[in-house]
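Structure provided below as C-alpha cells; questions to follow.
For this view, one protein chain was removed and the others were kept in their places.
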Amino acid sequence: MQLEKISPEAFEKIVDMAAFALEPEEKAYLLEELNHQLQSVQELLDIPLEESSASSLNKIPRVGDAPRQDKWQAFDTPRGIVERAPQNEDGMFLVPESAGGKDLS
Amino acid sequence: MSYTQLSAREIAQKVQAGELKACDMLEASLAQIRAVDGDFGSLDGQLTDPETDNKVHAFISLTENMAHAQAQAVEDKVAKGEDAGLLAGVPVSIKDIFALENTVTTAASRMLHNYRAPYTATAVQKLMDAGALIVGKVNLDEFTFGSSNESSAYQPASNNPWNTAYVPGGSSGGSAASVAAEEAVLSLGTDTGGSIRQPAAFCGVVGMKPSYGRVSRYGLIAFASSLDCPGPLARNVEDAALMLQVMAGADERDESSATLPVPNYLEVLQQDVKGMRIGLSSDYTGIAYPNHTTGEFEVIPVQDEIKQATLDAAEQLARQGAEIIENVPMPHTRYGIPVYFVVSRIEAASNLNRMDGVKYGYTVADARDLQDLYTRTRTEGFGLQPKLRILMGAYLSATSKKVNYYQLASQVRGMIRQDFELAFDPKGAYQLDALLTPTTPTTAFKRAEIFGDSVLMQYADQMTVSVNHAGLPAITVPAGLDKMNLPIGIQFIANHFQEETILRAAYAYEQTTLDAAWRKVRPMALQEVK
Partner (left out) sequence: MMKDYEIIVGLETHIQLNTETKIFCACKADSWEAEPNTNICPICTGQPGVLPRLNAEAVQKGALLAAAMHAEINPCSLFDRKHYFYPDLPKGFQITQLFEPIGKGGYLDLYMPDGEIKRVRINKMHLEEDAGKTKLEHGQRMVDLNRGGVPLVEMVTEPDLRSGEEAAQYLSQLRELLRWIGVSEADMERGHLRCDANVSIREKGSTVLNTKTEIKNVNSIDSVRQAIIQEARRQIELVESGGKVEQYTLDWDADTGKLSMMRSKEGEADYRYFREPDLQPVILSNEEIEAIKASLPELPYARRRRFVEDYHLSAYDAEVLTSERGLSDYFEEAVALYAKEPKTISNWMMNDMIRLMNDTGKSARDLVLKPSALVEIVKLLDDGKINAATGKSLLVKVEQTGKAPARIVEEEGLGLIADADSLRRQIETVLAGAPNEVAAYRAGKESLMGWFVGQIMRATGGKADPKLTREILVGLLKE
C-alpha cells in the first residue's frame, strides 16, 4: 500500500488539531520534514504481517498484584498547585471564554 | 589531581571515612563548572561561534543552595558516625527534564521556562536520599526531542568537551558533557531511543539505559511513555553500577515499574566473563537509510574506526574467556526507526497536550478567547522540533486514517523484540548472554551539520533504538578515539533485567583498556584546566 504524501489541506487540519498558528516558512519546513518521515514509515506497511503473536507490550514483571488500595491521602500543598497557574484568583484557575460561547465535549 | 577526577565510589568512601569533606567536594565541582562551562543556556541566549567558543555550556541552572544544604547534612551524618549513603558527597547533575521541588524544570523549553514542580521525581529523590549533592540542571534537546542538544531553547546549548565545535549528542547532551568535563561526577539522564547512550558515546563516558521499568519514571516529563528510561551517566562502569543501585526498584507511584528485587550490581562487577556468550550481528554494521532524493534505501556503513573498535573489543573479551558468536541475525533492526517515528511521535504529541497555558508555564496574557490562548501559547511556547513531533503524532493518530499506525507499529515492535528473544533464548540457536554492537554509526558530528534534516538525525539512533522497543538494558563504554580525537563508544545489550550481565561485560572490557594510550588524552575543553 502506498502512503500518500500529506497534502497542504490535510496539513492545515493537523496544525489546527495541534493548536498551532504557523508562519509560511515554518509550514514549508515542517510539511517537508513530515513527508520525509512518512517515506520512512512507508517501510512498515510493506512488511508482510503474519498474524504476529509477538507481544508488543513491555514485559513488566510485577511480583504479586499490587493494585492501588482505595485509601485517601491528601496532597500537602494543593494551594501551591493553583498558585503556579499564570492566571489564578482566590484559589481558582482563570481562563478566557470560548470563542463559540459554549463548551465542547 | 582535583577531587573532580575522583570516581563516585572513591568520593563516597573518602567522605564516609572523613577523609574528604562533602562541602569541599562541592566547591571543587562548582570551581570546575566556573572554569569550563562558560555561559549557561538561557532563553535569551545566543548561539556561539564554533570557531571561537571553547566552553562546554552543559548547564541551564545551578542548585547551589540545595547542594550546600545537602553537603552540610552529609557532613553532619559523618560527624555522628552515621551512614551518609552510597553516594555521600558525590556531585550529580540532573537533566532538566526531571521534577525537583524548589527548582525550575524547564525541559529546555520556553513552555516551561518558569515551571516549579510541586513534587520531586522518584529517581532524583533516591539520589538525594543516598547523600548525593545535586549541583544543577543540565541542558538537553527541547523536551528530549533530538540527538544533538541543538534544539534546546536555552542557548548556548552544550558543546562536546572533546571538541567544542562538535555536538555532545542528545538528548542528554548536557548530562554527557558535564560528566566528560568533570563538572559533575555522575549525571541523571533519560534514554528513549538512545538519548543516554548516544551522547555518552559521543562524549567518551559510560552511559546506561536500564530495562524499561527498572527505574521509576515518576517525575520524568514524558516523551514516549512506553520507551522512556531514566539512567546513569558516569566516567566508569563501577560508578554507573553504583548509581543504578541507588535508583533501581519498584515505585508505587509508577505502575510500569518492575517489582522484581534489585540485585547487588557492585558485587557482580568483580565476576569474570569466562564462558559468557557474546554475539556480533552484521545487522549492526551499517544503517539502512531512506534517501529522499532517490527514494531508495541505502545502507551506509558504520564509520570504520567504530567498526574496528567493536571487533577489537570482541577480541579482548575473547581473551578474557568469553565466547564470541558472529553473524547473529537481527533482521528487524532496520524497522527500528520507522517504528520509532510512529510510537514515539504519537505518545509525545499526546503527552504534550497538557501544555495549554492554563495550569503552569508559559502563557499569553492577552488572549482574545480560549482558542486564542491555546493556539498562541503552544505556538510561542514550543520550538520547531516539538512542533514537528506533535504534528507527526497528530497526523499518525488521526482517526480518519485507513491504517491504525499505532497498532501496526506496536506489532512490528513485537517483531523487533522477537529478534532479541531468539538471540537470547537459552535453548535457541545462539544462546547469547549479551550482544555487542557499535553504539553509534559515526562519532560526533559538527554543530549545524545535520540539524534540520530530521530523518538523517533520527537515523543516527538506529543502533540504539531497537533496545528501547524491546525494553532491554544496554550500556555504552568508551572504546577509543578516532583520528579527530573524537570518542568511540561500543554497546552491550542483554535480556530483560539482566543489567548484571552487561555490567560484567562492560567492566571486564573496560579493565583491558585502562593502560590504553587513548585514555591519556584529555578533552579539548579541559586542556587549559590543569
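Every chain is named by a letter (A and B) in the order it is written, and numbering of its residues begins at 1.
Rule of thumb we're sticking to: contacts are C-beta pairs under 8 Å (C-beta built on N, C-alpha and C of every residue); 3 or more make two chains touch, one makes a residue touch a chain.
Keep in mind it's a predicted model, so treat the numbers as computed, not measured.
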_Considering all chains of the complex, which shown ones does the missing chain contact?_
A, B
*So which of B:Arg34, B:Arg354, B:Arg368 or B:Arg519 would be touching the chain we can't see?*
B:Arg354
*Which listed residue (B:Ala153, B:Leu242, B:Val364 or B:Ala394) would be found touching the missing chain in the intact complex?*
B:Ala394
*Which residue among B:Val167, B:Val205, B:Ala222 or B:Met463 touches the omitted chain?*
B:Ala222
*Which residue of B:Ile33, B:Ala58, B:Ala99 or B:Val215 touches the chain not shown here*: B:Ala99
_Contact set of subunit B toward the excluded chain (per top definition)_ = 98-99, 105, 107, 112, 115, 117-119, 121, 217-222, 224-226, 252-256, 346-347, 350, 352-356, 358-360, 370, 374, 394, 397-400, 406
*Footprint of the hidden chain on subunit A, which residues?*
17, 19, 57, 60, 62, 65, 67-75, 78-79, 81-82, 89, 91-97, 100, 102-105
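One rule holds in what follows: only the chains that are shown with their structure count from here on.
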*Between subunit B and subunit A, distance of the C-alpha-averaged centres to the nearest whole Å*: 23
*Flag every residue of subunit B that touches subunit A in the complex, lowest number first.*
115-116, 118, 212-213, 226, 252, 256-261, 290, 292, 295, 297, 334-335, 337-339, 341-342, 349, 356-363, 365, 367-376, 378-379, 382, 384, 387-388, 390-392, 394-396, 398, 403, 405, 408-415, 417-418, 452, 454-455, 458, 471, 496-497
*Name, in rising order, each residue of subunit A that touches subunit B in their complex.*
1, 6, 10-11, 13-15, 17-22, 26, 29-30, 33-34, 36-37, 39-45, 47, 49, 52, 54-56, 58-64, 66, 68, 77, 80-81, 84-87, 93, 95-99
